[in-house]
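Notes for the one structure printed next.
Here the complex is missing one protein chain, while the rest keep their positions.
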Amino acid sequence: MIVTKEKPLEEILGFLSPYKKILVVGCDGCTTPPRGLREAKTYATLIEMSRKPKNKNFECKATTVSKQCDNYDCATTLTPQIENVDAILSFACGVGVQTLVDVFPEIPIYPGQDTIFLGSQDRDNAAMYEKCISCGDCILGETGGICPRTRCPKGLLNGPCAGHMNEKCEVDREKDCAWVLIYKRMKDAGQLDKFREFRKPRNYQISTAPQQIVRSSSE
Amino acid sequence: MREERDSSPLRGETVRGEQMAEHLTEQIETEIGVKINDSYCGRCTICSSICPYEAISSDEKTGEVNIDIEKCQVCGICFSACPVSAIETIYYNVDSLINYVKKAMRKTDFTKLVLTCQGTSPLQRETMDKLKKHGVSDFISLRLPCVGRAPTEFLLKALALGINKIVAIPCEEDYCRFEKGSMIGTRRFLLTQALLNQLGFSSDTLTVIRSLNKAIINVYRCIGCGDCAYICPYNAIELAAPGVAQINPDKCSGCGLCVAVCPALAIELEGFEHESISQSISNYSSLIPEKKSKSKTPVILVFCCQWSEFPALDKNQSFSNENVMLLELPCSARVDSLHILEALHSGFDGVLVVACEKSECKLEKGNEKAEERISSLKKLLAQVNLENRLEICFTSPRYMGELDKNIKSFMERISSLPEKPHIGAFEK
Partner (left out) sequence: MSFVSSLQKSLATSKFTITGELTPPKSASIEDVLDGAKLIKDDVVATNVTDNPTSRVVMSTLATCHLIEKQTGLETIYQITCRDRNRLALQSDILAANALGIKNILVLTGDYITMGDHPEAKPVFDLDSVQLLWAIKRMQEEGLDLAGKKLKTPPKLYVGAAVNPGLDPIEPEIIRLEKKVAMDTKFAQSQCLYDPTVLEKFMDQISHLDVKILVGITPLLSAGMAKWMVKNCPGVIIPDEMIKRLKGAEDKVQEGIKMMVEVVSEIASMGVAGIHVMVPERADLVAETVKAIKASGVV
């Protein structure tokens, strides 16, 4: 899932200050924690509480879309609700916000959140952990299923560096040293020879942004 | 103020029944919820063996039987079980119950009585259908904390008054909030019916219909996030298919935690629906400008867990002379952040959430979940300088008047706050 963090209300109210009819759009897709209808209504109410006393004609409504990253979904769900709306506050990740910009180019679209990382949810610890940086060159098969590009802050491919202590990372002693994890896992799996291999430098050309893929019609 | 059932989550209101705005509490000198009168006590110790909370014990030396009020949950099971009526309770004792029935009969001419417990009201559509099948459509509705509280003496006296049918609607036995109350109440009913058969009464004079409010998921709204499945303390929910959560009705206890948590607002609990609560808040808020023009007293909304306080919940819900609107919840776990925001937005000066005391939640630590939710919501409200207008307090019915005290002190604190920000709440 894409993990996001709400922006402070002050910042949101800051960029919404010129507008009078706002639509807050949630997203039922993969954002974690979920930012669907409940989230949109919560913020719509907070925004009205801040603005309405000053201008009686101010209106802030809430709605949601299955996936804000799908332009068809956005168009069909939101077009009936868009009349007279002069700004949209989106609770999708950065992808959803920009998709709305493509679908409604005449309406200013603002992000209600910061998009932080791609990660997994650990229910027991009530935490989300970053797991993948979309490098386009997956080496999980060579590193025991643990990604050193993501989980080693230095992105080492021939790690660990000499900074690990009690199997924790030099950069954040609360976090595991990814390379020690990789070593232990590969050793247990009898893959030390693979661990010993020299790994060449990363090819950054693969991940030059912005990337795109065009799907063939036969898919 | 009588409201249509479908729009009201308020206690005891039914389309056919009539809940009187009547105090069902006695003014007794003591402030304690329940007490043993030693001069009547026969030392039979039925009460101590029946108490689900082991709150009753006999003094080793004197043999005197005493209730440890700190352990007592004021369920009233001991009160109804005592063969010599030696246990006194300030809530719902036999005299006040009988007076209530008398008045209702005078007012309505109905001769059927429906006893619900707090957990089974408001009455669900399903239950109303069952009542109809039993030939009960016009009835006097009487709500007790637990059906196990109604002593045989009351049942017989009610019949003596002219009631010809009494239907008890206790919670399903495994879900009785007082552990044994439902079972005891049901047995008492059946035993008393057996007695009545001998006396020539019809065999359906006393009937029991079990009920329990279950949460229901709207599959068209469900986004399959799995939050409800993870959070349900009864493990009653699972993701049955991708994107669809499913509730196992055999395990659901109707606490409403999933309802308050669902990010897609896809789960509802009958009687406590999102829309119906919003509507009640909106209706009341339309009265606020008038109230404020009359006095400086703050207008507040109290979300009250129905197990945390008994007598206040008998009073007419509008509390109109006190500027307090009381909304009941099946458990404080159901308190919904959206409703709190709506209330503050629509003119209420403050919102107070009342939950059971720390270790006494009847529904698996729902009060702890409520506390966490209030704490998160306060952080959000702090961004609009409104965090002091929301509080949570913890009470129990064991001492009379706790709710009143909490409401009063909350209102005092609200009064001393600066006028609710009108101009750009976020501006510093």
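First chain written, first letter: the chains are A and B, and each begins at residue 1.
Operating definition for what follows: a residue touches a chain if its C-beta (ideal position, glycine included) is under 8 Å from a C-beta of that chain, and two chains touch if they have at least 3 such contacts.
All values derive from a computational prediction rather than experimental measurement.
Of the chains on view, those touched by the hidden chain across the whole complex are A.
Among A:A127, A:L140, A:M165 or A:A189, only A:M165 touches the chain left out of the display. Across A:C30, A:V101, A:L118 or A:V180, the residue that sits in touch with the chain not pictured is A:V180. Interface residues of chain A with the unshown chain, by the touch rule above, are 153-167, 170-171, 179-180, 183-184, 187, 192, 195-196, 198-202, 204.
To be clear about the criterion, only the chains that are shown with their structure count from here on.
Residues 221, 223, 225, 227, 230, 262-265, 337-338, 341-342, 344-345, 380, 383-384, 386, 421-426 of chain B are the ones that touch chain A when the two sit in their complex.
Taken together, the chain A residues at the contact with chain B in this complex read 8-10, 13, 28, 33-39, 41-42, 45-46, 48-54, 64, 66, 123.
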